[in-house]
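Apart from one protein chain that is not included, each protein chain of the complex appears where it belongs.
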Amino acid sequence: MTKLSWGLVGGGAGSQIGPAHRLGAAVDGEFAFVAGALDHRAEEGRFYGRSLGLAPDRAYGDWREMLAGETGRADRVDLVTVATPNATHFEITKAFLEAGFHVLCEKPMTMTVEEGEEIVRIARATGKLCAVNYGYTGYALVRHMRAMVARGDLGRIRLVVAEFAHGHHADAADADNPRVRWRYDPAQAGVSAQFADCGIHAMHMASFVTGQEVETLSADTVSCIESRVLEDDAMVNFRMSGGAVGRLWTSSVAIGRQHGLSLQVFGEKGGLRWAQEQPNQLYWMPLGGRLEVIERGAGGLSPEADRASRVTVGHAEGMPLAFANIYRDMAEAIRAEKDGRAMDPAADLYPRAEDGLRSMAAVFAVAASGKAAGQWTDARPPMFRD
Amino acid sequence: MTKLSWGLVGGGAGSQIGPAHRLGAAVDGEFAFVAGALDHRAEEGRFYGRSLGLAPDRAYGDWREMLAGETGRADRVDLVTVATPNATHFEITKAFLEAGFHVLCEKPMTMTVEEGEEIVRIARATGKLCAVNYGYTGYALVRHMRAMVARGDLGRIRLVVAEFAHGHHADAADADNPRVRWRYDPAQAGVSAQFADCGIHAMHMASFVTGQEVETLSADTVSCIESRVLEDDAMVNFRMSGGAVGRLWTSSVAIGRQHGLSLQVFGEKGGLRWAQEQPNQLYWMPLGGRLEVIERGAGGLSPEADRASRVTVGHAEGMPLAFANIYRDMAEAIRAEKDGRAMDPAADLYPRAEDGLRSMAAVFAVAASGKAAGQWTDARPPMFRD
Amino acid sequence: MTKLSWGLVGGGAGSQIGPAHRLGAAVDGEFAFVAGALDHRAEEGRFYGRSLGLAPDRAYGDWREMLAGETGRADRVDLVTVATPNATHFEITKAFLEAGFHVLCEKPMTMTVEEGEEIVRIARATGKLCAVNYGYTGYALVRHMRAMVARGDLGRIRLVVAEFAHGHHADAADADNPRVRWRYDPAQAGVSAQFADCGIHAMHMASFVTGQEVETLSADTVSCIESRVLEDDAMVNFRMSGGAVGRLWTSSVAIGRQHGLSLQVFGEKGGLRWAQEQPNQLYWMPLGGRLEVIERGAGGLSPEADRASRVTVGHAEGMPLAFANIYRDMAEAIRAEKDGRAMDPAADLYPRAEDGLRSMAAVFAVAASGKAAGQWTDARPPMFRD
Partner (left out) sequence: MTKLSWGLVGGGAGSQIGPAHRLGAAVDGEFAFVAGALDHRAEEGRFYGRSLGLAPDRAYGDWREMLAGETGRADRVDLVTVATPNATHFEITKAFLEAGFHVLCEKPMTMTVEEGEEIVRIARATGKLCAVNYGYTGYALVRHMRAMVARGDLGRIRLVVAEFAHGHHADAADADNPRVRWRYDPAQAGVSAQFADCGIHAMHMASFVTGQEVETLSADTVSCIESRVLEDDAMVNFRMSGGAVGRLWTSSVAIGRQHGLSLQVFGEKGGLRWAQEQPNQLYWMPLGGRLEVIERGAGGLSPEADRASRVTVGHAEGMPLAFANIYRDMAEAIRAEKDGRAMDPAADLYPRAEDGLRSMAAVFAVAASGKAAGQWTDARPPMFRD
């Protein structure tokens, strides 16, 4: 099996998420890293790209240069990942899609709902894959939760409780540090800070696992550190397309919580509980039964969980392998397209542009509801309203 | 030290909470159980009382009989606990207070805010102790959290996240069982089910630990089981008198959660986390530091925690001893009054009629806000509004 | 039901275990605390006894005085607890048994095997109850483990792994503190320190749960703090009467472990795991199945576990209630004897003089094997060898 070729925009030296993408793409040997425009400073980007083994002519100084360079090649990259700061996602993703590349874009996919709708339209028109990196959905046991819900183990879903609450921006003395401050400044971050940064992961996961979309929501957004304009803590109640009630707490001032992404799902016939920090165990209680520990890698799991597992039970698989599962899914989708065959349904799980758009609509709904004392607000993108 | 004498109304054979009260009162040898009207059926109550060692003339058939009997005695009980169904708390508590007895009333103290205000007025007028059994505040480490907040370890409190979410009423097939059904029927349960039953424990604990009162709230109340009129799940956002933001989730359909009472408190200088099911460990992270495990019974805790501990570190103390701490506090208060001295400040922690009243106001605010799409609502009792 | 009357020897002001006994005896209202010789200093003992509510003539200055006083009374105590330092257990227990009292003796029951055999003979001869306070066997879920083994849920037991390893004597600077030093001094403590103090709890629990006796053992005993003569850490391998292999680690230098008593039992058909610090959860995995969490107080447990539980599921019951279960068992045994009826089999679980004797034989076997480079040694008391 020859490798697919892969290019990265952003993720330069010292970036937070770059290493996870390179790990994720490399791990399974599906993608060869052959092109990149890694930094907002052309020289640094070229230098770093070469230091990572890119050929000099594919260690680009700028994404436009990369777009031009790759477009002109017979062996152009099969997939482009966009891992730059948020405000640039839209134009970069749009440009690569329109030039006929498959794209994996970091979250949030865009800065506005309108941009999100445009990306969806372009992806549909071009027929190119456009994925959004809700990478935590790559965990085997998150996929197993989805499979359990889909096959009816929980019955009708009544309630979903999602959290993404950490304490990494709790230091008031540090709040004016430019590295932190921009996130809470509407001029740079848009209409939402903590919800747009973390809350959307949790909300997307609620949808991913239940198979239901968020329709309306009511938000309580607050700035626990007073100098902030945008929220550092939010509680969002929501209603989903299949009737589930949702509750989502997100925070960046919850000192003592390292990461804090978790999901609880309660149905008529049982309840599930999972937390990102211990991702290899899933807690399941059937109605009237006992709490059971479902281990990643154990026998008897769903095909979706099996496919997303690599090492034997009892050995942790961590976040880079969750990201890797998104890449493996996309590799399968790309190969299936090349081969003109249907893709493995157990791989057909990577988040799509539609998901990125839905998140954007939710971000604006949260911001609007938060300003309007929690008024219930339509959370759907206009193009998905009926 | 001679024992104080104690009487119990309710808590008959097979009742849920009766045993915990008898344990709580007995454990430290402070109270001798000498009188009771234990059952709504006179004969059963008398019989059960005698089987528990009450003298025949103090195993009453009815609380009015007990009130008359005890009022007439020189050795009348020092304290009366009211552990009957909710709708009877008001008249029984009122009657005993007015007759000059100290009372420990089960929660909720009353069915309406007006009744709550009346109890507060009577307690103030008579000078009798009127406590409400928010027994979970008796845990040593809950008291230690309060002490940490009070002495400034966390700095200003930004955020409190409280939960009391379990799964014991999740079975739709069982929902029509009369034992469960009445709780969700407004005719019998009043304006709120799950919040009034469990949510008020969590909300009171938020106040107890932070030393702040709830001022306004917004609630999202739902009935996950459709045949129910009252809520089986609620999310309540609130604001507290010292500026803290509050979030409270309560549920009875969260399958897989056995009890589900927990509290997280986040301040400028650190965060705390505690859960009722593992009450002997408290998790504390100072800003910029590492998560630490504070063990009940360890050296270096607050006087409040020390006083509330009985056995050496590493040995669990459970819920009956938390209840016992409420009783010990009250014994100290009663003895201090008898002796005409100030009580030990480390014992001055039992919840008061004022707390019971505040809970009632919160219950009505939750119900009103829940009906009004989450409108922010004053949660203070009229007599405490300024 | 009239209360039984109870007397306590030892457990004076500031003692470690006295409060737990008074709690344990009081909690269920079975015993009235009416007599005591609480301190090795006569006046302090009398004073403290009266402060705890004893009548002046039953607040004795000395256990011999108490023995004489009680023997002469028509309303003599129904049960005497001996909670004095180890070296005095034998003579006090012997004296009370011979005078016709039921006795609950603290562990270790005696200082030698010979004394242990004598106590067993006296108990048998007098027909009086002689129990030993392996109080941790009072936990509901420990009893449930025993019931599960007895009814065959695990099949034949292959392996038992017991631990009682804490870190409370790990400070070398503190090792010469007299409060700690005597424990490691053969002149005062006998042939063993950590095994005799803690190890025997774990070994007894292994027997209690499996229903098998320890027959032979091999020990590795070490003094991690060099100034100590007796061991502060030991590993004991053993073989049991039903073929189970045993492993037991005990330590007092394991910094970071608060208490450290735990038991794992592995049979042909499943495995169990329980730890004293979180005593309300038991972990059970049937062969080929999933790990399940068994909660104290849940439905569907054994009669033994149900009888040993007081409060509803999700509420912790702690160590004082485990002790209380020993007292409740004994109350049932005493009442059954008084009433001339068979006792409730679910209460017939309190540890006996025979258990105390077996522990003594194990202590001497550990000491001997430890000195002989781990030589396998008969761990049975002579009177139980066939």
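Think of it as A, B and C in the order they're written, each chain with its own count starting at 1.
One rule holds in what follows: a contact is a pair of C-beta atoms (placed from the backbone, for glycine too) under 8 Å apart; a residue touches a chain by one contact, two chains touch by 3 or more.
In this text, all values refer to a predicted model and were calculated from it rather than measured experimentally.
Among A:Ser51, A:Thr71 or A:Ser227, the one in contact with the hidden chain is A:Ser51. Between the chain not shown and the residues C:Gly167, C:Gly211 or C:Pro303, the one that touches is C:Gly167.
On the side of subunit B, the interface with the absent chain consists of residues 290-295, 298, using the contact rule stated above. Summarising the interface, subunit A meets the missing chain with residues 1-3, 16, 19-20, 22-23, 26-29, 33, 51-53, 166, 258-260, 276-280, 295, 310-321.
By the touch rule set out above, subunit C reaches the unshown chain at residues 158-159, 161, 165, 167, 170-172, 218, 220, 222, 224-225, 233, 235, 237, 245, 247, 249, 251, 253-257, 264, 266-268, 270-273, 283-288, 291, 373-376.
One rule holds for everything that comes next: only the chains that are shown with their structure count from here on.
When the CA atoms of subunit B are superposed on subunit C, the rotation angle comes to 180 degrees, reported as a multiple of 5. Because subunit A and subunit C share one sequence, their contact can be compared position by position; here over half of the interface residue numbers appear on both sides. Central chain assignment: B. Criterion: smallest distance from chain C-alpha mean to the mean of all protein C-alpha atoms.
Averaging Cα coordinates per chain places subunit A and subunit B 43 Å apart.
One simple way to say how far apart two chains are is to compare their mean CA positions; for subunit B and subunit C this gives 35 Å.
Note on chain placement: the centre of subunit A and the centre of subunit C lie 55 Å apart, centres being C-alpha means. Residue positions of subunit C touching 2 or more other chains, listed in rising order: 295.
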